[in-house]
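Note that this complex is displayed minus one protein chain, with the remaining chains in position.
Entry: subunit A
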């Protein structure tokens, strides 16, 4: 299993993501700086969380327009798995790889806490380590995670099984429509989610509920 982590200036969860991928797959991911010309030949491309370009203009907007994202788009079109977490989700949305928009939390507050997630579609490469309807714990830390899309788009992604995770048990931290926490593209090889599964993968984290996302994915793409 080969993976690559894309790093933009201002990200701060890249080391957590690299550690999680290394621990779970046994192989360190390639680290791709945003100015690198290309992405190595990998099975999984990950864009981690943080505050790329200081969240200037809109969260993820500047990173989404950088040339390396054309390479991510090419890989996604070829069926390579692409995962975006938190700011990485915002970048995938701004790049048009996922539908909708992520807006300021309705509370206007930065929210850093644990939430409950319901696995809404376990029949994907990313979620196959879980079962449908399973409730898992996961940390969130964001200011702009309020998922929004027009009614037509929401109906389409709901009908097409593109909602991978929903905030469960009244823990929606940001006001997102239909409690949406993570969505897939139409062909289900691109996943973006606001919560941080990479931060709940070993006992020292206080839980391991995030591990199955990576473990299932690594199995699948190995």
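Simple rule for what comes next: a contact is a pair of C-beta atoms (placed from the backbone, for glycine too) under 8 Å apart; a residue touches a chain by one contact, two chains touch by 3 or more; residues count from 1.
We adopt the following convention: contacts and distances are computed from a predicted model.
Q: When you check the chain that is not on display against UniProt, which of "Phosphoribosylformylglycinamidine synthase subunit PurS", "Cytochrome c oxidase subunit 2", "nitrile hydratase" or "ABC transporter permease" does it turn out to be?
A: "Phosphoribosylformylglycinamidine synthase subunit PurS"
Q: Give the residue, chosen from A:2, A:23 or A:65, that touches the chain omitted from the document.
A: Residue touching the absent chain, from the options given: A:65.
Q: Can you tell me which of A:27, A:106 or A:160 touches the chain that was removed from the display?
A: With A:27, A:106 or A:160 as choices, the missing chain is touched by A:106.
Q: Suppose we count only contacts with the excluded chain; which residues of subunit A make the list?
A: Interface with the chain not displayed, on the subunit A side: 57-58, 61, 65, 94, 99-101, 103-108, 146, 148-150, 175.
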